[in-house]
Structure formats: structure tokens, C-alpha cells
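Removed from the display is one protein chain of the complex; every other protein chain stays in position.
So, subunit A:
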Amino acid sequence: MKEQIIDLKGEMSLLTVLVLYTTQIQAIREALEEKKQQASHFLVRSPIIIDCQLLGERSLELEFAELKILMTQVGFVPVGLRNLWEAAEALAIDAGWALLRPSKQQVTPNTPPPTEITLEQEPSEAVQRLLVLDRPVRSGQQVYCPHGDIVVLQHTSAGSELLAGGSVHVYGALRGRVLAGVQGDTQARIFCERLEAELIAIAGRYRLLDDIESNLKGQAVMIYLEQEKLKIVPI
């Protein structure tokens, strides 16, 4: 089997995350060129974040300036680095890279999601754990509950947007966009009485209505993440 060089992941922030498995610029270049051949329209002028977690202390070997040039040459707009080995941070900054705060959700290729749940930080008292809406969420309205669940007792309209750190429950037709687990909580789920959503996402993994099996449209469903994939099941 061919050695894995890189991994491309789509996230809901509409940024592509490039996970590096190696520090060899030339190998990365070749792998990217190959990807580009497969989906050239996808890569052109896309903002990109480089995830260095898998490199660990090997990050020190990385030629940060060259990496940046490579990204631009391949057609990406480099946004910044994340999960970088601490000792390499100064090198990266010298090369003009921005450092992004580490994502809560760990990059662990081909391993099941962690069974142990540890609270990363003690929630402060002011944090809203639940947002209940008793009116329809209209087109153009955006409802954001960064650290809790959203419950809508009516429908949501096409062109509306629900964003929850936790889960989302809609007791009516779900027609707009809905993003659960926006802080990276892969345990978040979406429940609705009628699935007609334009877009559904949990912890950055998203699907459009067109991608949803037609037998599930209009049904009462639960949506959750299983092994990096969105699962939609009737309830």
C-alpha cells in the first residue's frame, strides 16, 4: 500500500484543512498536484489551514517558508497553522504563518472516537445551555447558541440558519441550514419532525439536501456522526 502523504478534510467553516503526515515539501507537492487533478475546481483559491498535529516534534524539520510558497503555487490561500508543536511555533511565525488555536477535536486517523469524555474547561455561570424558540425561524434569521442546545417549537424556513454548540431539536419542518456541534462536539445530534433542510452539519461534517436519500426527505429523523460520517435515521 502506498504511504499516506496527506489528508484533506472539509469543514463547515468552508475552510479546507490540510493534515500533514510528512515534512517533505516535495512529497506534499506531488500529493497535492495529484489531488488537484482529481478535483481542480475544489482547490482553486480555497483558503486552507494546515494541521500539524500528526507531525509532533517533527514539525521542527518543516520548512515553513517553503510550505507557504508551495500552498500559494498550488492555488491555495494559506490561512494559518494549527496544532503545531510548541517548539516550532517561533519558526512558523518567522516564516509569516498565523497560528490558530488548537481545535478541540483531535485528529486521529482511522481510530474510533474517544470513549472518554473530558470537559476541557469549566463552564462559566453565564453560559447558555439551552435556547428555546417558540416562533418560526424565518428566512434570513440566524440563531446562535455557542455552548448549548437549540430547541425550536415551530418550523424553520429556507434561508434560515441554526448554529448550536450542542444539539438541535426542531418540532416542525426543518427547512433552513442547521449546524450542530459548531465548536467541534462530535456527540451533538440533530432531531427534526420533517427533514427538508438545505444543509445539515455536525462538528464540521456537512451534507446538502441533494445528497440526502430521497426516502428520508420529509421524514422525522435523527442525525448524528458515526465514524466521521453523518448518519440520518428515521425516528
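General observations
The rule we apply is simple: a residue touches a chain if its C-beta (ideal position, glycine included) is under 8 Å from a C-beta of that chain, and two chains touch if they have at least 3 such contacts; residues count from 1.
Criterion: contacts and distances are computed from a predicted model.
Candidate names were "Nitrogenase protein alpha chain", "Ion-translocating oxidoreductase complex subunit B", "Iron-binding protein IscA" or "Septum site-determining protein MinD", and the UniProt protein name of the unshown chain is "Septum site-determining protein MinD".
One of A:Gln24, A:Gln53 or A:Ser157 touches the chain omitted from the figure, and that residue is A:Ser157. Across A:Gln24, A:Gln53, A:Gln141 or A:Gln219, the residue that sits in touch with the chain not pictured is A:Gln141.
Although one chain is not shown, part of subunit A still touches it, namely residues 135-141, 154-155, 157-160, 173, 175.
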